[in-house]
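One chain of protein is taken out of this complex; the other chains stay put.
Up next, chain A:
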């Protein structure tokens, strides 16, 4: 079930199927990121692949015919063209070609005709067409998915291929349901269904259909989650520093050494990180402290090298020691930078206000607090804008709504006009009119939801900074209980005669991107619900910046309706 393992297996299949000998790996930009997040470079080098090259930026014409070449690319037209050119003037002795998805017969023919030097030994399709960030999490790493609230050029096909790739690689043949009010979700669902039907030969045993579900939802139904300040380690790093293909740039941090300018933050390559990526801010501090103490203990042991035996011991444990010291310095630097940012920008205060806003219901108190923060010079411009955005979303229908007053005070802070315009874009993108779910629990309330609120009130909150639960989890609960309404999430194609009450394997795809908060929540959901396995994926993994960027792009050329500024 693990996506990370699925991709890893595919890579080692590639490496073992081409005969032994030194090899080079020729990949495109995307496949490079697919491989690099699941396998470290040294791990691949140990399997005799010593060189890596991008097909779109072949470095030199240097002929290295003694090398074997593993080609792992997506089957796009540009890649096929580049590969044909490579085959016409081969620089390596033998080529083993692997495509990350279904390739057309005509493309095979094109390549066969280009291979005049008879260098191609093998040509295969695999279905590792996604970036597997965790066993239950995949992303397409596609920042632009929508333009003018429609699928951007080529994005639909790319998304369809990748989601189908996930299904193929795990041998899932699911029912497909989609969010009813989203045209993008509907067309994606239809496309995926067609693809699966067409490539039915890839499924070795059909019949396990009933227990699987592919659920396609739209980010527009929950625009709040990507805007909130995050407190789990993984999400914080992404929100405050930005993770790109499992790498974090620390170049701007003052006093950082050269080898820490860019660090790898990938749970597949860093055991410590995989253990604490879902811990919250307070817990990380403690864990790092433990790690430090452990390290210091070892360090002091290392330093007293007196006898020959000590020396021997030092040499023996040196590699592990070095590895540990690398881990320690990396995480200490990262956490140090995080805490600096939290302190200087009053992020705790902002987060408390955000959570009260989203989960509470007291309008005037919220408004007062927001005014206070918006005018606070310690608060960053963007954080102020986001607060106003959350307010506008939360109290959109409130009679005493004071968005204009807040906008004015933003103007007074001389916030860039562009950012203020984003507010109206966002309200059209994910405002009440664009949503079908009851995001804030304010709609017509049935008995169950009243009871839920009551319980919540009774229990109190354990942590004011993490009260918010993403909408996705609520949807998943309904799925698991077999209560997801068909009106809101209809089946694509014929609904099953007797709908499976409890699907066991669920793949959720969020059109428009996912957040690490949701990933962590799904991780917890899996733990709490043995018997159900949920995999989530999205067009990309958002932090607030990237989310607003994508909203901006999605709303390009659409006249504003809800709020004119």
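By our rule, contacts are C-beta pairs under 8 Å (C-beta built on N, C-alpha and C of every residue); 3 or more make two chains touch, one makes a residue touch a chain; residues count from 1.
Everything that follows uses one rule, which is that contacts and distances are computed from a predicted model.
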Which of "Large ribosomal subunit protein bL17m", "Rabenosyn-5", "Signal peptidase complex subunit 1" or "ER membrane protein complex subunit 3" matches, in UniProt, the chain that is not displayed: "Rabenosyn-5"
Options A:85, A:109 or A:378, residue touching the unrepresented chain: A:109
Among A:18, A:169, A:225 or A:515, the residue in touch with the chain that has been omitted: A:169
Hidden partner interface residues of chain A, rising order: 1-2, 5-6, 9-10, 13, 20-22, 42, 45-46, 48, 50-51, 59-60, 62-67, 93, 102-103, 105, 108-109, 111-113, 115-118, 120-128, 134-136, 168-171, 202-204, 267, 274, 315-316, 318-319, 523, 526-527, 529-533
